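Omission of a single protein chain aside, the complex is shown with its protein chains in their original locations.
Presenting chain A:
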Amino acid sequence: MNRNYTIAVLVNDQPGVLQRVSGLFGRRGFNIESITVGASQEAGLSRMVIVTAGDDKLLEQVSKQLYKLIDVIKVVDVSASPMVERELALIKVSADPSARPEILGVVETFRAAVVDIGPSTLIVQVVGGPEKIDAMIELLRPYGIREISRTGVTAMNRGTVKS
């Protein structure tokens, strides 16, 4: 059965490592819904969080093929256990002074924030799971969305689940 998998990949912080990982996904026909990269808890290692769609067999191949890359240290299927998934989005909305109070109401409900106010636009910053951000975008759409920038999902397992 096809579903989304969120996997964390611990890699050596080496030039070209992102190319190695993304190239592997590309040539093996694995889909990338989103990919984020940043520092990990250990110096010299980066953590990538990749959301991919497929079935269990595909996930097994993704994981095995990733392990064949010399710069890959560890691959974890974060979505196999309870996890926290977060994404940040910046949304620039058309906002005449008259529309602002209404937009601010939406922003407040979502515990989002307005991080810039221009003559005719607002930038809304929202943090949450991908569904929350999708919902926020839908609610802001009627006001006229000028630009969206999403970071992609980063994720971590809850509690003491080993990762």
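We take it that a contact is a pair of C-beta atoms (placed from the backbone, for glycine too) under 8 Å apart; a residue touches a chain by one contact, two chains touch by 3 or more; residues count from 1.
Keep in mind that, in the parts below, contacts and distances are computed from a predicted model.
A chain of this complex does not appear here, and its UniProt-recorded name among "ABC transporter ATP-binding protein", "Acetolactate synthase", "Oxidoreductase" or "Chemotaxis protein CheA" is "Acetolactate synthase".
When the missing chain is restored to the complex, the residue among A:Q65, A:S94 or A:T151 that touches it is A:Q65.
One chain of the complex is left out; on chain A, the residues touching it are 11-12, 15-16, 19-20, 23-24, 27, 57, 60-61, 64-65, 67-73.
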